[in-house]
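In this view, the complex is presented without one of its protein chains, the others remaining in place.
Take a look at chain A:
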Amino acid sequence: MTKRFEFSLQDALFIGLCATLLVALKGMLRLKLGISGHTMLLMSFMYLTCYGVVGRLGSITLCGTLAGLVAMALGVGKGGPMILLKFALPALAMDVALLLVMAWPLKWRFCVLVVSAAIAWAGKVWLTNMLAGMAIEVALIKFAISVAQGTGFGLLGAALAFALAKRLQAHDLLKMNIKE
């Protein structure tokens, strides 16, 4: 691990706690909402909060990977090792997108991150469907529905995260600057 990606213990613990809270909330909400995609609400809220508080590239990927590990350790979901990908892929997509939009105002940065996460989230489903030999049209329709659902729920989560970021900055708890 290079020096650049070395996180302080406090940041690392915060990332871990965010990941644990994400998995715990997901475990509790799982059956109450029948619609797929509500995971994106929690996921985008937690990942963006994590990024807002830690304020570093790579924090989202770490949060996603830890969330996957915690989900395996708590026995949430039936995916086994697949659940690691489910949490880590959107997080990785967010960090990659972050490289491109680093200088944008926070609101638009959050929006771009959510869309990229939704595409990655739906892309994993698309990939597994394609690998299973599903016809391309069917897989594409499912992909489009997933992206739309994921983006919708994700934007809701991002709005919450943005409200939280503003409040945290008012209390001087945020490391990054919010450009309006």
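Definition applied: a contact is a pair of C-beta atoms (placed from the backbone, for glycine too) under 8 Å apart; a residue touches a chain by one contact, two chains touch by 3 or more; residues count from 1.
As a working rule, contacts and distances are computed from a predicted model.
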| item | value |
| --- | --- |
| Listed names "Heme exporter protein A", "Energy-coupling factor transporter transmembrane protein EcfT", "Aldouronate transport system permease protein" or "Lactate utilization protein", with the criterion being the UniProt name of the chain not displayed | "Energy-coupling factor transporter transmembrane protein EcfT" |
| Options A:V70, A:A97, A:L113 or A:L155, residue touching the unrepresented chain | A:V70 |
| In chain A, positions touching the absent partner | 1, 8-21, 23-24, 27-28, 45, 49, 53, 66, 69-70, 72-83, 128-129, 131-135, 137-138, 141-142, 160, 163-164, 167-168, 173 |
